[in-house]
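A single protein chain has been omitted from the complex, and every remaining protein chain is retained in its original position.
Labels A, B and C are assigned to the chains in the order they are written; within every chain, residues are numbered from 1.
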């Protein structure tokens, strides 16, 4: 099958949805003429014009607030927050407006906020995974794809969804290639996890960039006789309990991985769900792998030590499955 | 012993710390002349003057951002965010500035942000418990007291702490009385949980207002022959693993309660810690009780159904301990 | 400038009276027996909402703040529904999920807002942008107070609106106070409307207690906006005659209040109508009677409507099925 990058997959999704529905418009800093900091909106200004691909001033309250207004007025804006770190600026517009207006007055807010997350040599203010900041906010959905296929299908669904969806794109993965069928209407329902690899001994639940670390770890562990199942929730809110619990019931062991700090991250919710719904199935303690509880460091060796990688997954799996010592 | 309200306890803490240290100043909307929306700063303007009790315009970015600047300049500001719902406005100043400046340049940010949380008949924008929004943010500490004694001792510690501390005050509890010794220097270390009631059959870990619901449930359950231990973490970040795990090891059953929505709340982190550190100790699944995943409703019967109460705790405990049916 | 017909003067007056009676009733009921939704009274500020919205098209957008209920009532939101929302009952706009304070009424262009003051300013720019994109000729009226104008959203919203020539009117009710803070203690300039110059957009200071002036000036700016000439910042000077909310004590001096009452917009309009021989005292009495009855009925409706079933709590969090909100 055809292989394209995640960047291209996202661009195709935007293009297709903009063609399908005039109400879809793009709104953000430097997304029109400059085509976005990561070029996800390349070509779209030429294709759809200034009324549908709209550059904004440097003002994230406006990027999100303005998009919320447009959504309430019946458009389907896709706002871009250049970096996920900037979510903090627009939390009020997102969490107190977008998330609550349906409850407040019955109006749908069909908004997507796309944003680039993850560490990539830029230091503490341009590297964060901030999905944990909004996981306790009723009214939002949260999506985090790990492949080109998922990126395309989930973004198209997010745009069609009548609820505010925050869509996290791991910036190290924009260039990652994957199979995506040419043509057709690739739509992946929100709220459905994907088993990225089947296995019998242990479940590794991983999100975003760490999915690929989990798959690499699983390949390596295969050689050591350990069969790992890799589950990618893809949608973090709502979480697909069914797929997660099913996998845990099959393997009886579980490791949860994400790039955000471990404490208070999405892994806490996943671990809690397992502790509530499948505790008797477990043959070893739940284990979470996340970043340490520090800002994202700049220096290369520090950043490398910070971001959870395949080595840490392998070590953790070995510890869990052979508790007498690795 | 002398009994005073939580409001009075907080006021005493502020007063004592302001007397002890000239660097302590108060900053917020309507805190000086109007003495705060909940009158916590009553009398302090008269006592300490306009340079130390400072009214600000309606601008939460300034309330927190300005306080961060003062803290970096060497003062010890206690900022008041009138409602915890307003945290979203100042998330950038709090999470990307206050929380990270020590890592960025070695400077301490001895800031306290006091804020009123919880449902009390005011609807979705003045009722939230937003501690879950910041539990994934390295650099912050989070405190949530449940008694007058704790409120005083923890606020005094928070003010002396060299790190940014967000201090949640449940607004239904301002008038709640409790024993607080007269005089002395009541200081309770951050990061230490408190066992509010000893018990042997099950641990109820509860925060803020729900501590009192847990205690009421425990009293009721006592009559049914069930002995509940009630643990109040008091500090949510960092969490006191030791006290929690010790209690779970003693009772082998656990229910976690908070007022914020269950999904993605602080209960997730607590459940995850137990699933990681004490899973073999458990004789029943972990159970969390939190609000449903909806905005806080306004109408009385809806709000009543929304906020976790003693009934839900009792039912949950009964379900856990007699799984064959209550 | 717009000239105002006799009929419209009567129409404006009727709205003033209706709103005044609604406020008086609210204050009275709150004092006598309480109301679940804590009233933040607009008594004395009615002319702003009434004058601004009286001449709007049905599909124009109104983005209200806490104290601008007269805008909603003038836009046509049914009193019964407002009252049901105030009491958290069925029959309102959200079956008790939300207060009336920040209610939306989509079919009348009334945009739901937030109790977290000032966020609705950027939202308003979004509505304006939507109208610009769709060329639908709608205008958006965004209402806020002197206090609310201090949120950063003021700056980001009007800069964008002016840049893009959005059809948005930013209408400030400067009632001299934000809770306990007198305006000079929280705003560094005398006339907030003067800030418009810094955004290359017109700013006007008008008498917010003169419903005719409000009507004329707003209509003038509405026309400008509809013609694609962009936004206007309109500062309506007025005075908050009641405490911030009915649960608060009055902290201001009696002199200050007495002086302010002299500018009460309702008798002022009455004087005008009498002088112009548009209405007689007795006709005015009839109008008051008519609305007193209507308002009484609305409160009766609100108070006696049933509470929503607990199930309602779980509705309208998400569009589509969302069983999991029960968690």
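Here, contacts are C-beta pairs under 8 Å (C-beta built on N, C-alpha and C of every residue); 3 or more make two chains touch, one makes a residue touch a chain.
These numbers come from a predicted model, not from an experiment.
**Q** For the chain that was dropped from the view, give me its touching partners among the shown chains.
**A** A, B, C
**Q** Touch as defined at the start, partner being the missing chain; which of B:17, B:92, B:169 or B:213 qualifies?
**A** Hidden-chain contact among the options goes to B:92.
**Q** Among B:10, B:32, B:45 or B:68, which residue is in touch with the absent chain?
**A** With B:10, B:32, B:45 or B:68 as choices, the missing chain is touched by B:68.
**Q** Which parts of chain C face the unshown chain closely enough to count as touching?
**A** 150-156, 158-160, 162-163, 185-190, 194-201
**Q** What chain B residues would touch the chain not displayed?
**A** Residues touching the hidden chain, for chain B, are 25, 51-52, 54, 56-57, 59, 61-62, 64-75, 77, 92-93, 96-97, 100-108, 138-139, 141, 161-163, 238.
**Q** Using the touch rule from the top, list residues of chain A that touch the missing partner.
**A** Touch with the absent chain occurs at residues 29-30, 33-34, 37, 55-61, 83, 85-86, 88-89, 121-126, 261-263, 290, 292-295, 297-302, 305-306.
Rule of thumb we're sticking to: only the chains that are shown with their structure count from here on.
**Q** So, what's the distance in Å between the C-alpha centres of chain C and chain B?
**A** The separation of the two C-alpha centroids amounts to 36 Å.
**Q** Please compute the C-alpha centroid of chain A, do the same for chain B, then give the distance between them in whole Å.
**A** Once rounded, the distance between the two centres reads 30 Å.
**Q** At least two other chains touched by the same residue of chain B: list those residues.
**A** Expected reply: 85-86, 88-89, 124-125, 261, 263, 292-295, 297.
**Q** So which bits of chain C are touching at least two other chains?
**A** 97-98, 102, 114, 116, 119, 152, 317, 324-325, in rising order.
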